[in-house]
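After the C-alpha cells below, expect a handful of questions from me.
Shown here: the complex without one of its protein chains, the others still in place.
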Amino acid sequence: MSDFIADIALQINLVDIVLLAFLVVVAGAVIQVRDLFEAVVLLGIFSLLSACIFTTLDAVDVAFTEAAVGAGISTVLFLATLTLTAREEKAQYRHSWSGFIVCTLTGGALIYGTLDMPHFGELNAPIHRHVAPRYIVESPEEIGVPNMVTSVLASYRGYDTLGETTVIFTAGLTVLLLLRRDRRSRDRSTSPPTIETTDRRGSHTMRHAMVLRVMSKLFIPLILLFALYVQFHGDFGPGGGFQAGVIFAAAFVLYALIHGIEAAQRVAPTARVQVFVALGLLLFIGTGLASLFAGGNFLEYKVLAHQASHGEHLGILFIELGVGITVAAVIINTFFFFAGRGRT
Amino acid sequence: MDTLIHLASWLCLLLGCCFCLIGGVGLLRLPDFYSRIHGGGVTDTLGAGLVISGLMLQGGLSLTTAKLAMILLFLLLTSPVATHAIARAAQHSGLKPQVTDAAA
Amino acid sequence: MFIAAMLGVLATMLLALVRALKGPTVYDRVLAVNMFGTKTVLLLAVIGFLTGRPDFLDLSLVYVLINFIGTIAILKFVEFGSQASNKEEARA
Partner (left out) sequence: MSQILGLYNYWVVVLLMMAGFYNVIARGNLIKKLIGLNIFQTSVFLLYISMGKVEGGTAPIVAEGVATYSNPLPHVLILTAIVVGIATTSVGLSLVIRIREAYDTIEEDEIQQLDEGP
C-alpha cells in the first residue's frame, strides 16, 4: 500500500514538473509578444496551467478560484480594457539591460535563499509543525465541516476574511469612482468604441449569432444553478463564497457578451448591483454583530444556536453568503463599468 | 463482469487518448486554419467523450459518474458552439481557406 | 491505465500549446486555447481518479463553463476590438 502511494506521489511529481515547464514557456511567450491581445490570450493559458498545478498540489479550492477568476473574468476585463485603449505595444521597444541585471541579481539571491528551504513535500517542514496540525486534527470535530479550507477561512480566520472582503468592496468602490460618468465625460463625443458596441452595421453583432444566443439561453441558468451549488456545497467539497461569487458573475458577463450590455443591465440594473456590493459586506458584519449580541465575541459563531456546531454551521453559511454576494456584485459592477465605458 | 467493465473502460481511455493525440497532431500539422478546426473538433468531441466515458465506467453507479455525465454534456454543448463561433468569426474577418494549386 | 491517459492528455496539451505559440493567425491561437481548455478538463478528471479522490470533479465542471466564456470573450474582442482600433486609426 505504501509502495502504491509512493508510486502515485512520483507520478504527480512528474505531472507537476511537466506542467511547471509549460508554465515557464508560456510566461516567456507572454513577455515576448508585442501584440497585447495575444499576450492576454496566452495569459489565459497561463492561468489554466497554474490552476492545473494547484490541483496536483492538493489545493483544490485554490484551483477552483483560479479557474473561475483567471481564465474567465481576468481575460474579460483585460480585453475590455484593450478595446478602450490600444492593442499594440509601441514598436520602438528596447531591451532594458539595467532591468535585466536587476532581475538576474534578485533572482540569483532568491535562488541562493531557496537552498536552505525544506525540500518540496517534506512532512517535517516548519510550516506543517505549528497551527496546521490543529486545523487538520481538530477542525472536523470543532467546526463540524469536512472541508478544512472552509472552516479555516470562515471560522478560525474570520477576521482575515472580513478584511479581504473589505478590500474587494473598496476595490469595487474605487472602480466605481474612477469610471463613473460625470457630466463632463458625457460631453466627450470622441470616446473610443468598446467591446460592447452594439454595432451600427448590424450583421456582425453577436446578438445575431443564433447558435450562440440559443446556447446561452440554455446555458446561463445552468451556470447560475452551479454557482448556487458551489456556494452552499462549499462546506463539504471545494467551493465557497469567493468561488461562487465569481461564477455567478461570470453568468452575467456571458449574458452581456452575447446579448449586449443594455440587455444585461435590464436584468441587473447597475444601481441595484451597487446595493448588493454593500449588502454582502453588511451581512458579513451583521453576522459578527449577531454573535456579539448573543453573548460571544465578534464572529464567534458558537453562540448563534443552542448547539455549538450548529452555531458554527449557521455562521459559516451566512458569512460565505455575504462574501459571495459582495464578490459577485463587485465583479458584475466592474464589468458593466468597463464595458459600458466610451459608448456614446 | 467486473473484468469486462474494466476492459471496456481501458479501451475507451486508450482510444480517447489516441483520438486526442491524433487531433493534436492535426492541429499542429494541417496546413491552414480551416483544416486545423477539424483537428480541434476530433479532440473535443470524440477524444474527450471517450476519455470521460472510460472514467464513467470506472466510477460505477455513483455521484462521480453523474458529475462526469454533466461534464460530458457541457463539453458536447460548448465545444462545438465555441468552434462554430471561432470559424464564423474567421470567415467574417475575411480569412480565406487555403486552396491547393491542383484544386485551383 | 490512468497514467497512460494522463500522458496522452499531457502530450495533446503540448501540441495545442505549440500551436498557440506559433499562431500564425489570431483564430489559430483561439482554437488552440479552446482545445487547451478542454484538455485541462480531461487532465483534471484523470488526475482525480489517479489520486483516488474523484469527488473533485466540480473543478472540471467549472473549467468547462469558464473556458466557454473565455472563448466567447476573445471572439467578441476579435470581432469588434480589432475593427474598432482600425476605425480609430482611420480617424486619427
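Labels A, B and C are assigned to the chains in the order they are written; within every chain, residues are numbered from 1.
The rule is short, and it goes like this: contacts are C-beta pairs under 8 Å (C-beta built on N, C-alpha and C of every residue); 3 or more make two chains touch, one makes a residue touch a chain.
Only a predicted model underlies this, so the values are computations on that prediction, with no experimental measurement involved.
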item	value
Shown chains that the omitted chain touches within the full complex	A, C
Selected residue (touches chain absent from view) among A:Thr65, A:Gln231 or A:Gln274	A:Thr65
Hidden-chain contact residue, picked from the options A:Ala125, A:Leu225, A:Val267 or A:Leu289	A:Ala125
Among A:Ile45, A:Ile73 or A:Leu304, residue touching the chain not depicted	A:Ile73
Footprint left on chain A by the chain that the document does not show	5-6, 9, 13, 16-17, 20, 23-24, 27-28, 30-31, 36, 39-40, 43, 46-47, 50, 53-54, 57-62, 65-66, 69-70, 73-74, 77-78, 80-82, 84-86, 89-90, 93, 95-96, 99-100, 102-104, 106-107, 110-111, 114-115, 117, 119-123, 125, 127-128, 131-132, 135-136, 140, 146-149, 152-153, 157, 160-161, 164, 167-168, 171-172, 174-175, 178-179, 185, 188, 191, 236-238, 240, 242, 245-246, 327, 330-331, 334, 337-338, 341
Positions on chain C contacted by the hidden chain, ascending	51-53, 55-56
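To be clear about the criterion, only the chains that are shown with their structure count from here on.
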item	value
Remotest chain, chain B as reference, centres from CA atoms	A
Inter-centroid spacing, chain C versus chain B (mean Cα positions, whole Å)	13
Chain centre separation (chain A, chain C; CA means) in Å	18
Set of chain A residues in contact with two or more other chains	204, 212, 219, 222
Chain C, residues touching no fewer than two other chains	14, 30, 55, 58, 61, 65, 67-68, 72, 75, 79, 82
Residues of chain B that touch chain A when the two form their complex	74, 77-78, 81, 84-85, 88, 92
Contact set on chain A toward chain C in their complex	8, 11-12, 15, 18, 22, 25-26, 29, 37-38, 41-42, 44-45, 48-49, 51-52, 55-56, 60, 63-64, 67-68, 71-72, 75-76, 79, 82-83, 86-87, 192-195, 197, 199, 204, 206, 212, 219, 222-223, 226, 229-230, 233, 237-239, 243, 247, 250, 253-254, 257-258
Complex interface listing, chain C residues touching chain B	1-2, 4-5, 7-9, 11-12, 14-16, 18-19, 25, 27-28, 30-32, 34-35, 38-39, 41-42, 45-46, 49, 54-55, 57-58, 60-61, 64-65, 67-68, 71-72, 75, 78-79, 82
